[in-house]
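One protein chain omitted, others in place.
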Amino acid sequence: MVSRADVSAVEIERRRREEAEAESEEIDRTPVRSYWQLVRRRFRQHRLAVFGAIALVVLALYGIVVPIVTGGAWHQTHLFLPEAPPELFDKDGNFTFAILGYNETGQNLFARLAKATQTSLEIGLAAVLIIVTIGIFIGSIAGYVGGWLDNLMMRFVDVMLSLPALFVILMITAFFGGGNVWVVILAIGITGWTTAARLVRAEFLSLREVDYVQAARALGASPRRIIIRHMLPPALAPIVVAATLGIADSVVVESALSFLGFGLGSQEASLGTMLENAQNYFFSGPLKVVYPGVVLILIVLSASFLGDGLRDALDPRQRIETK
Amino acid sequence: MTGTRAGAGPLLEIRSLKTYFFTQDGTVKAVDDISFQIAHGQTLGVVGESGCGKSITSLSVMRLIDRPGKIVDGQVLLNGVDLLTKSDDDMRDVRGDQMSMIFQEPMTSLNPVFTCGDQIAEAVQQHSTMGRREAWERAVEMLRLVGIPDAKRRATEHPHELSGGMRQRVMIAMALSTDPDLLIADEPTTALDVTIQAQILELMRSLREKNRMAIMLITHDLGVVAEMADEVVVMYAGKIVERGDVKTIFGAPHHPYTQGLLRSIPRLDARVDRLEVIKGTVPSPLNLPTGCLFKRRCPQRMAICDVAPPVRDLGRDHVSRCWLTPEGEPPEVGAETKGAEAEEAAEALTVGAR
Partner (left out) sequence: MADQTDQTDQAEAPAHVLTSAERTTARGGSATGPLLKVENLVKHFDIRGGLLGVTKLGAVRAVDGVSFTVNEGETLGLVGESGCGKTTLGKVILRLIPETSGEVEFEGRQLFHLNAKEMKAARRDIQVVFQDPYSSLNPRMSVGEIVGEGLFVHGMTNRKEREAAVRDLLKKVGLNQQHIHRYPHEFSGGQRQRIGIARALALRPKFIVCDEPVSALDVSIQSQVLNLMGDLQDEFQLTYLFIAHNLAVVKHLSSRVGVMYLGKLVELSDADELYESPRHPYTKALLSAIPIPDPTVRRERIVLKGDLPSPANPPSGCRFHTRCPMAQEICSVEEPPLRDVGGGHLSACHFAEDVSPLREVAAS
């Protein structure tokens, strides 16, 4: 038996390299792919999610571009054009964008729908921003600190969850004056953060015990660095998913509010106000319900497809085992 | 209760079984042209590292392969009847009746909402004409048989109330309740501690004797195989590289992979300064080498290894998929032989149907 000390460093080095050599051979056959490259790859494999992403981009462009191009057309009334059918050019030969015709007050439906899409998406995005901010704040503190603080915060979340959200939102908008976009956004935001907080907390709680976080602590990394570098990035994945789905939720809530008359004023254009307005003319002009309805359904479906796709794509456990 | 027990012929015979997985990145040949037999009352150990296809083999025998996997070719003969041509309904009768399976993690195959007794009783009822009460009594009896103390009370408990070792016993009780001819055990003790593993192995051994049951034991633990198996199949990258009697495989292994595997495990009864190793790692199933699958890691690699090696008959039911002669020398045709000449040699050296 050769004693360990007799084996020279050079010899050990040689053996070590030999032992690992075949392994590197194996890995060299695969191209370098970062985590995000894999995420993109997995996302592209999810056809519905790609569809959702494209649909949302198209809707957003519609909501942004058309109101700019058409100017005030969305609220301009034309007394002589109530319920007029689609017409592309007015009598002077100018392009009118009235692809979908006019409503009962002679407003250009195509332009109005664009403005409504814009408003609804804005409300959805802003509300989700509030939801995510509060959610990350509460959730990460509860999850990282743990103990009684965690318990206290989570019981508060339970209380929040036990309240019927729509009722609370109605109360808030009724109190602070409906019709204001910001009141609606705030109402949706401060009632909706609980799920996000729970997600973040659960993620932090389990991440605290994960070996690579423990390893970072063993290396002497500060709590700040651990949270920012090792815990927030993986915790962000479920948040992004929740936020995507949250947009859909918020848009629906806004529509419901406006439909019930507690949201935006009927002069404003949002998917909710358009629906509310259209119900009076359901039999004379059913298409007026269909247009905002279709957009609403498109937003909700696209967002949840996108959310599903992101969930799969961002999950590193979904390894592409077979390279 | 059991099916007809044919006196002659093997209990299970697998002929050129191929199970492939069709993934987006390509076809994974998880099990590629595998043939072996298990006689009545025999224990066959299937060993190999993760990804070698040993578990897929057992699932293929049970016909439990789901998409994207598919059994593309071959025969699985149980008592001479091909299971692969049976209808799904007929197959359900075979499973649990003529053959049963136990898994590494018992919780995945026990239903958490039913009591252990109920689950065993249901399995019994499914494969017999027994009534409810009779089946329950059989369940309690089975639990007693697998060494669960206070079996009557335990039968009324749910799986989560039991420890890991106890759960594995319940699984074995359930698998054996219908008195199968063949028990397929997929890493039955891997999740257990050594002292509990010793209990379970002891139990399997005594039940094997009592029921004259054959066992297909899938494991990565060479110690468990040495202790339990009569015959051993060594798998590597979806193929059988060596098969033989347990004493031959452990005493005089022929294939360089088997040799390397045996030499690389640290032993309790010997102290060495440096362990012998098999260099490198298992090749990606989507990127298998041509010729011998083990050549990249083989210490005795020759030029001829670029051609698929023959399955050599080494006598006494010992076969090895390697170019080396039974004495471990370079092949008769020469180590440098290439192309068609080597292919012909491989064909000539390969053993026949068996």
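First chain written, first letter: the chains are A and B, and each begins at residue 1.
By definition in this document, a residue touches a chain if its C-beta (ideal position, glycine included) is under 8 Å from a C-beta of that chain, and two chains touch if they have at least 3 such contacts.
The structure displayed is predicted, hence computed values, not measured ones.
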item: Left-out chain, listing which of the shown chains it touches; value: A, B
item: Sole contact to the chain not displayed, among B:33, B:157 or B:221; value: B:221
item: Residue of B:23, B:115, B:211 or B:281 touching the missing chain in the full complex; value: B:281
item: Residue, one of B:67, B:133, B:271 or B:316, that touches the chain absent here; value: B:271
item: Sole residue of B:124, B:184, B:246 or B:342 that reaches the chain not shown, by the stated touch rule; value: B:246
item: Hidden partner chain, residues of chain A it touches; value: 4-5, 9, 12, 15-17, 19-20, 23-24, 26-28, 30, 32-35, 38, 147-148, 151-152, 155, 210-212, 214-222, 225, 230, 233-234, 316, 319-320, 323
item: Residues of chain B (touch criterion as defined above) contacting the omitted chain; value: 49-50, 149, 163, 165-166, 193-199, 201-202, 220-227, 246-247, 250-251, 260-262, 264-269, 271-279, 281-282
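The working rule: only the chains that are shown with their structure count from here on.
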item: Rounded Å distance between chain A and chain B, as computed from the means of their C-alpha atoms; value: 48
